[in-house]
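Of the protein chains in this complex, one is absent; all others appear in place.
Presenting chain A:
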Amino acid sequence: MGYDVDTIFQIAGIGIVVAMIHTVLKQMGKEDWAQWVTLIGFVVILYMVATIVDDLFQRIRSIFLFIG
């Protein structure tokens, strides 16, 4: 299992950096770009979360005999 505390710092870091970029782009008057940055950051985090949730469900399936 390759999960440890680093990953939650990564997620929080991505969140803060994206919020910062969003604010800067908004100040520059590029609203549409700001929206795209938010969306891409969201997708990246969603991918990380989906990976661990998938792993969790696979483990639950194998432990609680859901294979059949």
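Going forward, contacts are C-beta pairs under 8 Å (C-beta built on N, C-alpha and C of every residue); 3 or more make two chains touch, one makes a residue touch a chain; residues count from 1.
Just so we're on the same page, contacts and distances are computed from a predicted model.
The complex includes a chain that is not drawn, and of the options "Putative subunit of succinyl-CoA:benzylsuccinate CoA-transferase", "HTH-type transcriptional repressor YtrA", "Stage III sporulation protein AD" or "Iron-sulfur cluster assembly scaffold protein" the UniProt name matching it is "Stage III sporulation protein AD". On the side of chain A, the interface with the absent chain consists of residues 1, 3, 5, 7-9, 11-12, 14-16, 18-19, 38, 41-42, 45-46, 48-49, 52-53, 55-57, 59-60, 63-66, using the contact rule stated above.
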